[in-house]
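Only one protein chain is missing from this complex, and each of the others stays in its spot.
Then we have subunit A:
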């Protein structure tokens, strides 16, 4: 509604003095939006800006020189931006046994493997749960729902037993395996695939398509938005996860970036240099998240629209 209103205003371009134009603009806008809407928009904008604060703070912090980092009260905006923090980070990591790039490489591999397997597992499970008839379907669905209720901490011991029992400690699979069974992803996929009309699948069956063909060529293109959502959620979970590095891997060469960053800041907590490295790291960790979100956000909003809430 805001969009159409502004569009309408923009298209009417009578040459008016600035203040008058402003007034008439507001007046016209008033015709489209009630006071309630105006208040709502102002209010939501304020909240939105407030939510943005940590991100702005994060960006600024990374470029603050040491003296600004320790200012009290802390400031949001950087006064004299510098790259020193990043230099310190790379210097420090170059001095370590395992180079920074190794952690980065591990993270990339783990994230890619996990994304791929979670998407595969959840879309396939979602398809079967939504569109196939078989025994104990409701039971299975309720078990999946039930597993949503457990806090991750409660299952870390069973997880460890499974990972070590499968001989996967110190491999990439140790990072990936605990994420594959993602009830949220399965649930979301099922909800989404539920909305694909049965007739579409039946038409494909009569056209001679097998289950695999229907799944890959008809279902998957239709649920791309849900896949995007799952990708974002999973990416964030895996990328920031440290359980895999702390519990299932002892070898330093198999640990991930998130672990490295946290260990950096943990070890250097009390040193002055630590703060500047932490600030730079925080930004580096944040950027891939941001990129993922920007890539998929439009699709993700579609998911919100589709998944029943509308």
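Keep this in mind: contacts are C-beta pairs under 8 Å (C-beta built on N, C-alpha and C of every residue); 3 or more make two chains touch, one makes a residue touch a chain; residues count from 1.
The rule we apply is simple: contacts and distances are computed from a predicted model.
Colleague: One chain isn't displayed here; going by UniProt, is it "NADH dehydrogenase", "ABC transporter ATP-binding protein", "Glycine/D-amino acid oxidase-like deaminating enzyme" or "2Fe-2S iron-sulfur cluster protein"?
Modeller: The UniProt record for the chain left out of view names it "ABC transporter ATP-binding protein".
Colleague: Would you indicate which residue among A:58, A:209 or A:247 is in contact with the undisplayed chain?
Modeller: Looking across A:58, A:209 or A:247, the contact with the absent chain belongs to A:209.
Colleague: With the full complex in mind, choose from A:200, A:242, A:282 or A:295 the residue touching the hidden chain.
Modeller: In the full complex, the listed residue that touches the missing chain is A:200.
Colleague: Just name the one of A:155, A:168, A:218 or A:247 that touches the chain not displayed here.
Modeller: Residue touching the chain left out of view: A:218.
Colleague: If the hidden chain were put back, which residues of subunit A would touch it?
Modeller: So the residues of subunit A touching the missing chain come out as 197, 199-200, 202-210, 213, 218, 221-222.
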